[in-house]
Structure formats: structure tokens, C-alpha cells
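For this depiction, one protein chain was excluded, whereas all remaining protein chains were kept in their positions.
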Amino acid sequence: MVDTAVMVKASLDANMIRVDSSGRLLIEEMPLAISEYDRNAVEEAIRIKEKFGGKVAVFSVVTWGPLTKRVNDTESVLREALAMGADEAYMVVDEKLINANPLQTAIALTAAIKKTGNYDLYLAGEASMDVISAQIAARVGVLLDLPTITFARAIELDMANKKAKVLRDLEDSLQWIETSLPAVISVTGEINKARLPMLLQIRRAFSKPLKKFTLNELGIQLPDAGHFRESIRLLTISRKNIIIEAGTLDEAAEKLISKLVEDGVIKPKM
Amino acid sequence: MVENVIVFGEKPSLLIDASGLAAELLRNGMQINMIGVTLQSEEINEAARYSFNKIYVIKDSILPDQVADILSKLFNENNPRLLIGPATKTSNDILSRVAAKHNLPMLTEVISVLINGNNIIFERNILSGRAISREVTSKSIAVTVPIKKFKPFEVTQHAQIEYVAPQASRVKLLSVEEKKKGGANIEAAEIVVGVGRGFRVKEDLKLAFELANVIGAQVGCSRPIAADLKWLPEDAWIGISGKKIRPKLYITIGISGAPQHISAVDAKVIVSINKDKNAPIFKYSDYGIVADLYQFLPILTKKLKEKIG
Partner (left out) sequence: MNNILLIQKLIDTIEEIRHFNFVEDLEPLVYIYTIIVAIILLYGVYRSYKLWTYNNQKIVFNNISKRLLRLIKYGILQGKVIKQRQGGTIHILIYIGMIGLFIGTILRAIEYDIYLRFLGSRFLVDGLYLAFKLMVNVFGILATIGIILALIRRGFKTYKDLPTSKEDYLILLDLLIIIITGFILDALNTLDYKLSWIDNWDPVGFHLAVFLKNLLNNNYITFYRALWLFHLTLALTSIALIPFTKLYHMFVSGILNTFFSRLEEPVIAANKPIYNMDKLVEEGKLIGASTLLDLSWKQRMDFDACTQCARCHNACPANLTEKPLSPMRLMLDIRKEMHMKNFDKKLVPNSINSDTIWSCVTCGACVEVCPVLINQVETIMDLRRGIYSSGENTPTELQQVSYNIMRTGNPYGYNPADREMWLQSVASELGVEIAREEVEYDYIYWLGCNASYDPNIRNVAYNLMKILKKANINFAVLLEEMCCGEPARRIGDEYLFRDIVQKNSDILKKYKFKKLLVNCPHGYNNFKHEYAQYGFKIEVEHHTMLLQRLIKENKLDINKTHDVVTYHDPCYLARWNDVYDEPRYIIKNVAEIKEMDRIKRNTFCCGGGGGHAFFDIKKGERISKARMKEAVSTGTNKVVVACPFCNIMLRSEASEFNMEVMDIAELLGNSIRETKKEEK
């Protein structure tokens, strides 16, 4: 039996950008979706449950505003996780958490997790797909005071000895790391191919419990770390559509290369 | 007032690179006492020349919690305004732990910095590079920087180097395997070259592979090439039913531009080569060349070889 806690974020989808006529980003009107690697984390938890038994609890913190709308969006994301096979879902909802940074989010998540019980495994995606801060798992690991391994592309459990072997995927190398359980692990997109929930599975999952907490109910206060997000602005999304014209193909090639160097996607030898 | 800044880099070269951010602040008028932390002593003397007052080399430490523990001690001793590291997975992991221990906010991959009174203002990309977030801090913060983003500051003084003994880790490293280069992994590739129906026969794809080799790209393709003609394996197929790619640079050659293909591409810059000026791909490209790929590719490859090596 393995009980797993999975941390998921209802993230903005970069493919669903909405702007007003003046080009201003309309974040409040963009939909939220389950962050891609968090979905892999849920999938991994479900597979572990299918193999070893136990339960899967999913946790999320509402960090985008406006609050009412985003609570619905986050609920919808958690229902997807429940539809995939998770057993319980928990949400932290508080006005103070709107635009929270990973420092604050990790504190809220940890409190919610602690409130619901003890788990053998704590999973999260390596980073969220909207903000890509890539900190939650490591932070929660510190707050829970548990061994933590990031960027896992494979997890092998040895429940007889309460251990896990994790394949850690770094840029230039692969590490096999062994840890005792409980442990916190963040997963990459390569760890599995996550199932897609169907509408009828989501419907069926409505009977599973979904609970909301406020910061008061969790008995925590967020530290003032002297940091806030001032603004988000759009970078021009549309492509430049520049047709490179030149007298000869040689000249066209030169022009192209210089533009690519300028854009920083090609690095000339120094 | 002199602020302490701790810069981390798992290798001295990364340490130097990451110090560029501190150098940037220096240039902006901040007075800094820079402390470096690294894990390797190879080329350490090189690093010592880059405006560090002291560099700690943590011996025999490869696991993040070992390093984080020591960094945390240094943090307590020095109470820095900034904890800086390169935007690598290793550094990201380590710094996150330190940030958690000391209630620091942390910003990854910052692309710009400026000082405004007591505040430091950072900017970073979000939403797949489509938007920029502007972050303001007035207290201590951890930050990672992309490689070669900021220029380090070279001085003539030599930093003091101190070796630190390793701490125990809570986990056990069983094995390390260096990754092989090569083998198509277009999903992770930073540069991708996409081939389409413009190529007449399978053998002609070598023109694209030559280009890819020069720029260090992986080669992917549109649907017909993989599914029907089977000139490339299925995992090279970029499309709604195939692989999705997120490169910095995507070069399409002889691809017409079906949305099912394009929607699977999330690239910073898209270049397209196609002999049909009305090909839809040009609408989705930053740069387009209307030319016969058979003529243009060899020229492009040659010129890139000259420029990049």
C-alpha cells in the first residue's frame, strides 16, 4: 500500500492567450488547465496505486485571480485528476494567495498536506507550464523535512524495504539515486504518457470528495518576503512574416544568418 | 552600503557566468561583496579572477542536499541580498532548498535587472516566452540566470580559495551515466530542422541532415514523410498526432504548413524555406525564403559552417 500526495497547479495555458484590441494581455479571461508535468505526476501516482494499492490525494493552491472564477477553474482541474483515478482532492483558497510566489505556495501546500495526513510519497511536476519557476517540490521537501529528488524520469518502488530508486534526468547525465520513504519527488514529462480523462469519467468522479481550506483553517500566515509581481505584459505573439529577399541565394543566406544571430537563436563562434 | 552576494555555480565556468548578474548590479551602482561557491576545483584559478572576494569549493559533493546544507550555512554567516546561480537543473534544485530554508523568494531565468532605490527589479519570461513578468524585491532573494545572459566582470585581484568538507546526504547516489549525443529527440531539442514533401526522394534528406549537423539540430518532419513515405521514423513526426517540439529555432524545409503540423510547434523563431510563395507556412514563420531547397540548402549549410564552425 502506498499513499501518495500529488501537488498540481491550475496553470495558464500559453496556447490560449487572449488580448484586448490594444494588445493588452487579458490574464483573467484566459482558461486554466492542469499543468502538463503535474498531469504526469498524477499519472505516476495512479500507476503506483494500481500496482501497490493505497490512495492518491491531490492538492492545489489557487494563485491566479479573480478568486471566484479561478476557484471554479481549479476545481475543474482537480476533477480531472479525480477522473484519472485520484481519490481525494484538496484546494487552498484565500484572497491573500492571489499572485502568490512559490515561497508562499509551497507553505500553503505543505500546510494542506499536513492537515490531511501522512503519505509515503509526495509528487509534483518539475515545473509549472505557465511560470516555470521549478521550485515547489524542493521547497515542500524542505518544509516537510523529507529527502527530496528532482527531475525524476523513472521511479521504482521497493515497498518491502520502504525505499525508492529514482532516475534523475540532468542536462548531460543520468543519475540513479536511492532514497528512503517517505520522500518528495518531482517528475519530468518523460516519466510516463499520462491518460486523458473523458467527460464521462469526470462526471463519474463527482462523487469523490473535494475539500477547500482557507489560510485561517490551516492556521498559517504567509511571510512577507518583500517580493511582488508588478506586471505581466505580452511579448508580440505574431510571427514576423519577413520574407527575406535578396539578389542571390548567397545574400539571402547571409541575411538570414545575421537575423538569427541577432535573435540569439544561433551563437556565432566567439 | 555594501551588500553581500553569494554566487553559486557547480563548475567554475558556470560560476563565472552566473556572476555576470552581480557584475550587472555592480555596473548599475550597487556595491557588492561577492562570494563564490563551486563544487569543482578544475579551472578554479580562472574563476578567482572574476571579482570574487572569496570562493568556497565544496569537495566531493554531487547531491543537492549536501550542497544546500553548506550554502545555507554560508547564507547564515553572510546574510546576502542575493543568492545567484546558473539556470541549470542542478543549481535550480540547490537554490530552491536554500530559499525554502530561509524564506526567500526565488526567480528563475531572469532576463533583465535594474535597481530602483531600495528595490531590485527583475524580468523573466513566462507563458512559453509569450509574456514578460516584472518582479520587484526589497529583501533577500535567490535568482538563477540563463547562460551568457550577463557579462561577468574581470578584475586583476585574486580571490581567496577555501576548500570545504562535504556534508552527508539523505539520499544515496547509485550511479551516474553521461548522456550520449545523437539520436533524434526532437521534443527536447533546442534547434529542430523539419523536412517535408518538398524533398523528392529519401536520399535527398541528407541535405537537411547536413544542415542540422552544422547547427546542432535534430531532424523532424511533417506527416507524409513519417507516416506515408516512411523516410524517417515515427518519433521524428512533428504534428498533432506525433511529437510536439519547443525549440528556440525551428527551420522548415519543403513543408507546406498544415495547422496540424504547426500547432505542434512552439518555437521562438521559425524559419521556412519553400519554393511556393503561397505556402501557408510563411504565415507562421518569422523568416521565409522562397527558393528551391535543392539550391538554397547547400548554400545555407556552407555559410553556417563558416559562421558557427
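Going by the order they are written in, the chains are A and B; count residues from 1 in each one.
We adopt the following convention: a contact is a pair of C-beta atoms (placed from the backbone, for glycine too) under 8 Å apart; a residue touches a chain by one contact, two chains touch by 3 or more.
Please read these numbers as outputs of a predicted model, since none were measured by experiment.
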Result, missing-chain neighbours among shown chains, is A, B
Sole touch to the unshown chain from B:139, B:197, B:248 or B:305: residue B:197
Missing-chain contacts on chain A, rising order, are 15-19, 31, 33, 193, 195-201, 203-204
Touching the unshown chain, chain B contributes residues 197, 223-224, 227-228, 240-241, 256-260, 263, 280, 283
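What we mean here is this: only the chains that are shown with their structure count from here on.
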In the complex, the residues of chain A that touch chain B are 12, 14-15, 17, 25, 101-103, 106, 129-135, 137-143, 147-151, 165, 170-180, 183, 223, 225-235, 237, 239-244, 249-250, 252-254, 256-257, 259-261, 263-269
Touching chain A in the complex, chain B uses residues 63-65, 88-90, 92-93, 96-97, 99-101, 103-109, 121, 125-141, 148, 170-179, 191, 215, 248-249, 266, 268-271, 277, 282-291, 295-296, 299-300, 303-304, 307-309
